[in-house]
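Quick one: the structure is below, and I'll ask about it shortly.
Left out: one protein chain. Kept in place: all the others.
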Amino acid sequence: MGETGHTAGLIGSVLTRHWLDPRAVAIWQDRATMQTWLDVEAALAKAQGELGLIPKSSAAIIAAKADVGFVDFDRFLAETAHTLHPFVPLLRQFEEACGEPHAGFIHWGATTQNIFDTASALQMKRTHALVRESLDLALASLADLARRHRATPQAGRTHGQHALPITFGFKVAGWVEELLRHRERLLDVERRAFAVSMGGAVGAFNAMEGKGRRLQKRLADMLGLVDPGIPSRASADRTAEYVSLLALLAATIGRIAQDIVFLQRTEIGEVFESFHHGKVGSSTMAQKRNPSATLNLIGLATLIRSRVNPMLETMQRLDEGDAGLSNVGDAVLPEAAILGASIVKGLAHVAIGLGVDEAAMSRNLGATRGLIVTEAVMMHLGRELGRHRAHEVLYEAAMQAFETGRPLGEVLADLPEVNAVGGRIDLAGLLDPASYLGEAPQAADQAVADAGAALGAIRKAAE
Amino acid sequence: MGETGHTAGLIGSVLTRHWLDPRAVAIWQDRATMQTWLDVEAALAKAQGELGLIPKSSAAIIAAKADVGFVDFDRFLAETAHTLHPFVPLLRQFEEACGEPHAGFIHWGATTQNIFDTASALQMKRTHALVRESLDLALASLADLARRHRATPQAGRTHGQHALPITFGFKVAGWVEELLRHRERLLDVERRAFAVSMGGAVGAFNAMEGKGRRLQKRLADMLGLVDPGIPSRASADRTAEYVSLLALLAATIGRIAQDIVFLQRTEIGEVFESFHHGKVGSSTMAQKRNPSATLNLIGLATLIRSRVNPMLETMQRLDEGDAGLSNVGDAVLPEAAILGASIVKGLAHVAIGLGVDEAAMSRNLGATRGLIVTEAVMMHLGRELGRHRAHEVLYEAAMQAFETGRPLGEVLADLPEVNAVGGRIDLAGLLDPASYLGEAPQAADQAVADAGAALGAIRKAAE
Amino acid sequence: MGETGHTAGLIGSVLTRHWLDPRAVAIWQDRATMQTWLDVEAALAKAQGELGLIPKSSAAIIAAKADVGFVDFDRFLAETAHTLHPFVPLLRQFEEACGEPHAGFIHWGATTQNIFDTASALQMKRTHALVRESLDLALASLADLARRHRATPQAGRTHGQHALPITFGFKVAGWVEELLRHRERLLDVERRAFAVSMGGAVGAFNAMEGKGRRLQKRLADMLGLVDPGIPSRASADRTAEYVSLLALLAATIGRIAQDIVFLQRTEIGEVFESFHHGKVGSSTMAQKRNPSATLNLIGLATLIRSRVNPMLETMQRLDEGDAGLSNVGDAVLPEAAILGASIVKGLAHVAIGLGVDEAAMSRNLGATRGLIVTEAVMMHLGRELGRHRAHEVLYEAAMQAFETGRPLGEVLADLPEVNAVGGRIDLAGLLDPASYLGEAPQAADQAVADAGAALGAIRKAAE
Partner (left out) sequence: MGETGHTAGLIGSVLTRHWLDPRAVAIWQDRATMQTWLDVEAALAKAQGELGLIPKSSAAIIAAKADVGFVDFDRFLAETAHTLHPFVPLLRQFEEACGEPHAGFIHWGATTQNIFDTASALQMKRTHALVRESLDLALASLADLARRHRATPQAGRTHGQHALPITFGFKVAGWVEELLRHRERLLDVERRAFAVSMGGAVGAFNAMEGKGRRLQKRLADMLGLVDPGIPSRASADRTAEYVSLLALLAATIGRIAQDIVFLQRTEIGEVFESFHHGKVGSSTMAQKRNPSATLNLIGLATLIRSRVNPMLETMQRLDEGDAGLSNVGDAVLPEAAILGASIVKGLAHVAIGLGVDEAAMSRNLGATRGLIVTEAVMMHLGRELGRHRAHEVLYEAAMQAFETGRPLGEVLADLPEVNAVGGRIDLAGLLDPASYLGEAPQAADQAVADAGAALGAIRKAAE
């Protein structure tokens, strides 16, 4: 990714590049991008040869020579500086590689952005495959975690305070279900997202002698892309939608990461990011075991989110084409794709290595000495006293328990209202968090089943 | 929408409320919102009565009394200020309306956010129906416009400069196809977006005696909502996705509006927003006919776009529930929905009234005296000279025509390269923009057909 | 704020209006806005009378009649619907109130947006005073908290893990210093932010008979606003800057709120949002004491942040004026101002009521049994072994302590490297967190002094 030391910026710098999935970066490196442009030119020439738009012999030569090996990058850079055009300099070298008369039939009737957009669709599709692969890997791990901890009691928290008991498997099930919905979205969008675009300068196939739509359909088949029908260069909804979905997925991953970071807090200690001997948390505080990889997911989610607005803005292009805003798309899309693949890969990594401390979960669940199951008592007392009165009684009891530090059970045992209902409620039983888990284990089972259905054989192998 | 003069803010103020679809605002007014909460409580009671969680007689009373008519709003406001809770004060009044022992079974095992989220899903679904209705109306008008102008020649422009000829129908077809893709997205998302949520305080159905999932399924059926399976209160991907789609749709509408504003520019004058006698453009410049409604669509698109980021941020909720961020969703969602319905209604309005000046299109198409069809000449000269050399010849000729103001045809006629190929190319024919429209009319036909297929009978009626 | 039950949206709805500072809302209600428009018209007439642009007698009548009392709001709404103009209908009623010939001199040479922008600058300036007042109140409380806890030891945490000891006063000092920088920014921006604008339709004073710049200067003096020189209607940098500053300030408040929410976590319990008997945390979980007001600050920070992008976008207006984007500013600015005043008021409220549990701070500080002062040992061991070797020794010891749960002191005492340096280091002393507070108390002192200097007498009164 560039001679070490001479790069800058999110994708290239040594400071940030280890955040990224190198497979995704490789798809979008200049060399790979140019090869993809040439692949599109080759396919275009072949299809035009078939349709009689250019000589078949020239098509064959063009296709054969479409290899990035011929590119003199220094010359390319120099000519770009003179022409201020990002593609014509490459075209000139490609023409020389093919020789006349074939050179004259390269890029026939196409415009630069046609090549850029079609190539970028191919690169998006390749990156999308990485996203899907990592997502399934993460799902398999998390589903397994949900299965193993379907009945491991844990404090459920809302608004930063203990609320009601759950199981750790239930928590993970919530993550799994949200990720499964993203998986569904990523499948839905394949119908639209990765489209060829070969309508020429204004999208009307002006130079295609009436064969433009057939040509475009043929190209879509050859390249495995969607045929867009009307290839308007001013339409950028496909890529904007895709980046929006990546941001939605990233927000879920950010949420999962935030949950993990909290659960690993020094005072909580319920889960742990994997740690290996030699991993350094700090140059001075030798004791530090930071959830670094997990924290980084939160950072990546923020970075991906920041790519949505420019993608929405790039949709408001002028007329039939608008370099000002298509430039934005050209700059944002590769980074959004790389970031998207990287955050999902990071999630899979964190999920696979996640450690769980059931003892800590149990200890924390008992921290409020019964307050966490106030609702359980209220639901039973409510049948006796009415829900409203029961809430008042429990509210007073809970406030007293909170302020004095006495266990809720003790406070309740002193209350006349509670004594009145006497043997009709099993106070000790109600105050056991493990007996008030609701359908948490069943929810975990459902997420495991849903993930299994989506992933097919993967769950089987994990058991 | 509030006693006149005493409102403020986007939805209520007289400065902005005429931008909005009043039907959408009506869905989200406090009175309607509270009625929807009560509708959810009623359905919850009925379903719990069926499942034996509460007495059937109480369920019947609760359902019967669930009418916003009983609410004393002033008391509600005063108690909210004391309890600092947005729902408990309403609950108290509802309890009084039902009387004991029934009152005790209202809201059984539910938490406030369950009611809020389920009610809000119902309101979203109702607003969604308005979005779809207006979108179909806009599509029908635009498809008709594409049909009528399938072959009306117009200058195609890229980067702010004349590029190649198109037809106006082709331009509109680009709008139609982009809108049809949004229509598809809006249909896709119905599978996920509007979900019941009835899992209690942490989503684990703790208080539902093991019948929570069945209850939730029953509620989904009764209310016409999606059953979410695991009703995690910390999951906000459904609403965030929906707002993302509205923003994508709005960006397309912003693009269309920008196209129209440009085409109505004083110097261009190719299209016109509808105008009626009495519409005032300016308090001082009496001549002004501003495309006000169209410009406002650009403003609305910007406002909707600004709702995406908070919706993405609201997804990163803590633990099992997080008022800090669910508050954000509660505040943003109604406004995003109202803005979404309003921008699509505004588009339909603009589309229906849009005037077209074919003479101006024709006049502008000729403004460059032939330069707009430079490519047509190049494609033919390219077969004679090679594409590269042809580009060079045309580049020089075009620069000369541009600088001297001479018609391109005259400049070309003087060139030896052009004379050399002599009669083999029909220069005059090539320089007629109307003969270089590519497949613009066919693209318009395709958009008309696609819209027709999507809208079914609507197109028929319009013809 | 509107007849109860019939409002919707962030500012008006009963669901959200209790988040807001009612004084800020009052400034921006329609009635107040219209009165401010009339105030601007009155000042304009008076200044034009002085400069001889309109008859002095008419100026006097116009100024005398400029009272919102004459407005028939229903008629205003009906005429707005017909003219589609937000100001001309008010002008007509104002003209009737003044009668001819005076009516003819209202709004002389001005354009609607001149009145809107100048009035909005006045409203911004009034809201700004609330922001500054609440900010000083918050600063005074927080400075007092820093003073009282200058030496209260607490665990310092980085990356979610205990890092080194601090004092609670040091933590608060960090908040105070960040807020003081915002205070400085809010003072700086007063030179630019609130400007009159009276250049007519395109900002060139076309109708002002050469007296436009003098008139504008006079108006600025009369209204207490900045004279902008060239009153370009297309320039929106002043308001965009102001909203950016509010978002920066809000982000700091969001950070403080997040710190408090964490420190109030059930397992941490170091600080507490104020609580009063009767405050309800949950309709079912009677025990809940949620940091609701603090969490809401996080939500408000997110909402304010979402206003920055539309304000930046509204700066890119077309030509000499652009309703599409100035509409955005008109809609966003009141809400941003109200949200800004409200979040700072909310911070002051939270700061004033914040409770501190020193015992919990002490207990948590000891939770790692010495690991939190690993660096202290390393700094001394480093002088003996070199920093690199010392890091290695401590890393191994810390990992062992972490995995076995043994106190770090015990682990270290067994190590030959530590024994070798023997009496030269005071291990027990180094392992006492209270002896490794660095300059935390002095930093607290500095923040107290800085706040005192900024606030002047306020600190004195608080002591």
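For reference, chains read A, B and C in written order, and residue numbers begin at 1 within each chain.
Please note the rule applied: contacts are C-beta pairs under 8 Å (C-beta built on N, C-alpha and C of every residue); 3 or more make two chains touch, one makes a residue touch a chain.
Quick caveat, the model's predicted, so the values are computed rather than measured.
Visitor: Tell me which residue among A:A59, A:A293, A:A341 or A:A440 touches the hidden chain in the full complex.
Guide: Going through A:A59, A:A293, A:A341 or A:A440 one by one, A:A293 is the residue touching the chain not shown.
Visitor: Among C:V68, C:L84, C:A138 or C:I166, which residue is in contact with the omitted chain in the full complex?
Guide: C:I166
Visitor: With the full complex in mind, choose from C:G366, C:G386 or C:G429 the residue touching the hidden chain.
Guide: Missing-chain contact among the listed residues: C:G386.
Visitor: Name every residue on chain B in touch with the hidden partner chain.
Guide: Listed in rising order, the touching residues are 155, 157-164, 261-262, 264-268, 277, 280-292, 295, 309, 313, 364, 367-368, 371-372, 374-375, 378, 391, 394-395, 397-399, 401-402, 408.
Visitor: Touching the hidden chain in the full complex, which residues of chain A are there? Just list them.
Guide: 1-16, 18-19, 25, 28-31, 33-34, 68, 71, 73-74, 76-77, 80-88, 91, 107, 109-112, 200-201, 207, 257, 261, 278-285, 290, 292-293, 295-299, 302-303, 305-307, 309-310, 313-314, 322-325, 327-328, 330-332, 334-335, 338
Visitor: Provide the residue numbers of chain C that touch the chain removed from this figure.
Guide: Here the touching residues of chain C are 92, 95, 100-101, 103-109, 156-160, 163-167, 170-171, 173-174, 177-178, 181-182, 184-185, 188, 192, 199-208, 210, 212-213, 228-230, 232-235, 237-238, 240-241, 244, 247-248, 251-252, 254-255, 258-259, 262, 298, 301, 305, 308-309, 312-313, 315-324, 375-376, 379, 382-383, 385-388, 390, 436-440, 442-443, 446-447, 450.
Keep this in mind: only the chains that are shown with their structure count from here on.
Visitor: Can you give the whole-Å distance between the Cα centres of chain A and chain B?
Guide: 25
Visitor: Taking the mean of the C-alpha atoms as each chain's centre, how many Å separate chain A from chain C?
Guide: 32
Visitor: Among all residues of chain A, which ones touch two or more of the remaining chains?
Guide: 157-160, 163-164, 262, 309, 313, 375 - these are the residues of chain A that touch more than one other chain.
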